[in-house]
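Let me begin by presenting the structure, written as structure tokens, before commenting on it.
The chains shown are only part of the set, and none of them has been moved.
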Amino acid sequence: MTEILRPDGRRSDELRPLRFQHHIAPHATGSTLIEWGKTRVICAVTVEESVPKWMQSKKIPGGWITAEYSMLPYSTLERKTRDINKLKQDGRSVEIQRLIGRTLRTVLDLEALGSRTLWVDCDVLQADGGTRTASITGAYVALALAMKKLGAEGKILSSPVKPVAAVSVGVVGQRPMLDLNYEEDAGASVDMNLVMNGEGEFIELQASGEESTFSAVHLEELLRLGRHGIGELLQRQQEALT
Amino acid sequence: MTEILRPDGRRSDELRPLRFQHHIAPHATGSTLIEWGKTRVICAVTVEESVPKWMQSKKIPGGWITAEYSMLPYSTLERKTRDINKLKQDGRSVEIQRLIGRTLRTVLDLEALGSRTLWVDCDVLQADGGTRTASITGAYVALALAMKKLGAEGKILSSPVKPVAAVSVGVVGQRPMLDLNYEEDAGASVDMNLVMNGEGEFIELQASGEESTFSAVHLEELLRLGRHGIGELLQRQQEALT
Amino acid sequence: MTEILRPDGRRSDELRPLRFQHHIAPHATGSTLIEWGKTRVICAVTVEESVPKWMQSKKIPGGWITAEYSMLPYSTLERKTRDINKLKQDGRSVEIQRLIGRTLRTVLDLEALGSRTLWVDCDVLQADGGTRTASITGAYVALALAMKKLGAEGKILSSPVKPVAAVSVGVVGQRPMLDLNYEEDAGASVDMNLVMNGEGEFIELQASGEESTFSAVHLEELLRLGRHGIGELLQRQQEALT
Amino acid sequence: MTEILRPDGRRSDELRPLRFQHHIAPHATGSTLIEWGKTRVICAVTVEESVPKWMQSKKIPGGWITAEYSMLPYSTLERKTRDINKLKQDGRSVEIQRLIGRTLRTVLDLEALGSRTLWVDCDVLQADGGTRTASITGAYVALALAMKKLGAEGKILSSPVKPVAAVSVGVVGQRPMLDLNYEEDAGASVDMNLVMNGEGEFIELQASGEESTFSAVHLEELLRLGRHGIGELLQRQQEALT
């Protein structure tokens, strides 16, 4: 039986095209522009040769990593006012950058990093669904590029970062689908974001049904689709890094 | 075989004692103080007889519900500076109040509510783990009390709110456990928050392993424990409301 | 001659019922919920084992005490927006917390306190007039409880705090009255807040006639009523502490 | 018996020299620079031909008056950082401008003012004690000048403002004194600010003993001194206005 294709011609378990444009911001230690379908995010990693004050005062060994996420004003269909003009960071951005930070702290060996802070900036150039998963997937690549540079400069012996990727899955019109674009996301009854490492383990799993609820059966199907997508993403990241 | 009990004498699948003290804030339309183990949260619902401007300008029928979460400065072991003194809402609070708001919008029939805004405030009086799940579980009770009052005043015909409860589960020392207190939460390798409705369907599921990762097997066990806890919570809410 | 009673059945010189619910916030060093008529304020004292930077840099011996006052959003008849959403502390709150702080610095022996900071938080749960006087009256009780605990822990030898209480008096319809509730306060032509210590001395006296003025005769009567109320309050505080 | 004079040669009941320099800010409707000893405050009244939104929406007839108080950075012995650089209005300024506003609302007939807003700005050019009482005393003069101008323009029939003046009194080294300068104020055990109208009635009375307490006897003496000072100030204001 032939599967009914999605509006953009994809199968249910098919990712949108993925492309990385490295060194988009050359002053950063590592950077890449991840283009995932029509979603584009600048991911840049900057190294600071010191650790936050709270680590200094508690004499915690090793380093730290922190993430910031922001949507550029022209990234959305309707222009988005800059946070500084509201004197308040957008609530959704706060939530997303906390997710990115938690994720990266799971795959980074903070002790092996040494007494440094890594700043990971994810700035959305164009939003067409999945900006948080694109940020995580791209941030890993930028992080790996930055670690390669630190290694070449003799500052670290081996990369303290292990692979991680993220993907969205959802139920649209009763049908589970991988990697929703904006249109699909807006019509989805369930939206799940999955973050996994290179060994098939979960790091974060966030499923939400704002207008609806979901069953254990849905959950199972979404996890299966998500795992499949993560596998492919991890492979694409490796290709982009070699 | 006898199960090894937890530090506070509970079994793995046992909730901490739960108690509701209604009308803690009598100026609110509905309010309750939920005491869940040593965690205490004031949940209060205030009704405003108008809708937000964005709904007015787009002429969207029905009402709206929004949530605010905050920790009182003396709720934590070390005093927590008030947000206003930093001119910035705490990032974790932003994340939690967004979760509460999304959850309540799933179980509330906004059209049946009529042209009103419900403000749900959750202020933590004492934090000992699980403040976000206590907020959701208590908010439902406060919401039901508020709807009862609106009904008695002839403003609504029947309650537009359906039951919802939330519970945390986690893996502590390789062992899955229900309803973590602060000490257990701090030592957990996986932390999951589960929000479910009265029909056994999922509303939100957030699992995170900041220092670690988790497998599909863990996920399965945690979901089983969580479902069990939700069932009991839904029952306790009904008792508290009758 | 029989006195005409007030709407709630009180005589002109009669306080509303007073009740203290200790340890409302167990993570604080000392706390109480003062319920004064329908006014309810959470008073909590937290001890920090260091002093502010300006004292450190000037090498001032002893400790410090500071107060913060806030109205919870559901404490008023119409919901009050949280300060953080306006990025500005409410002007009335600023005025009140300065009054509480000044008062407590008068009755606390800062040198005997030792090199510590006491944070006094007053959060209004329900406002029905007299929240500033309830805050001061309750703050003393919370402070005494906190000092008792410090004493039990061997951190201080004897309590460095002396009794203090506060009460409002006012002229309503030409008639001087003790302890105004919200309705009386709204209709008062003169409003006075009196803060006195256990030896019958004045600490603060603030009298204001926003819509009207007052004579020296009024002042005399109000002071007499106020002194009477303070005497009773000091007694009720001692009972609550033993 | 000869009285021991104060450091600047004044008797206990003597005011510092007072001088008004009108029209210091010609774009304001009325303005004066009050020089009271070494204290200098710019008082300016601006008329806006509309009322605040909350009056418009509640259809309250008449006008409104509001006050703002600020210390210029070079007005103090040590330079004072501008509020905007801290993103927070100074707490003491908030308290003072609320006092000025309440006072002026007592002596202004808001209905007779017509549908206008009066902005009263008090900017301290030099602070040497008594800036809040100088602000009130000067604000009345600026207000009277502004009303004179509105009258000349045919916008009001007669001045809706009645005289008001304010003075500080205090106990320094057990001795009650009128009109404290900065040095005396810093050493005072009691500090009282008195606001009275032209008919000898009280408008505001604020007495505080931060490091100390005060008795009813002190209160009586301070009131007597204050009343005496107010009488003289009211006269000086009239002279300045004719």
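Think of it as A, B, C and D in the order they're written, each chain with its own count starting at 1.
Note that a residue touches a chain if its C-beta (ideal position, glycine included) is under 8 Å from a C-beta of that chain, and two chains touch if they have at least 3 such contacts.
From a predicted model like this one, the values you see are computed outputs, not experimental measurements.
For this homomeric complex the structure file specifies 6 copies in total, of which 4 are displayed in place.
Throughout what follows, only the chains that are shown with their structure count from here on.
If subunit C is disregarded, contact among the remaining chains splits them into the following groups: A, B | D. Common neighbours of subunit A and subunit C, by the contact definition above: B. With chains reduced to the mean position of their C-alpha atoms, the one farthest from subunit B is D. Copies subunit B and subunit C of the same chain sequence form an interface built mainly from equivalent positions, shared numbers / all numbers used being over half. Averaging C-alpha coordinates per chain places the centre of subunit B 51 Å away from that of subunit D. Between subunit B and subunit C the centroid-to-centroid distance comes to 33 Å (mean Cα coordinates, whole Å). Residue positions 87-88 of subunit D are each in touch with at least two other chains. The full set of touching chain pairs reads A-B, B-C, C-D.
The touching residues of subunit A, counted against subunit B in their complex, run 87-89, 91-92, 94-95, 98, 102, 105-106, 197, 199, 201-216, 218-219, 223.
Within the complex, the subunit B residues that touch subunit C are 24-28, 31, 38, 40, 42, 44, 46, 48, 68, 70, 72-77, 79, 82-84, 87-89, 119, 121, 123, 125-127.
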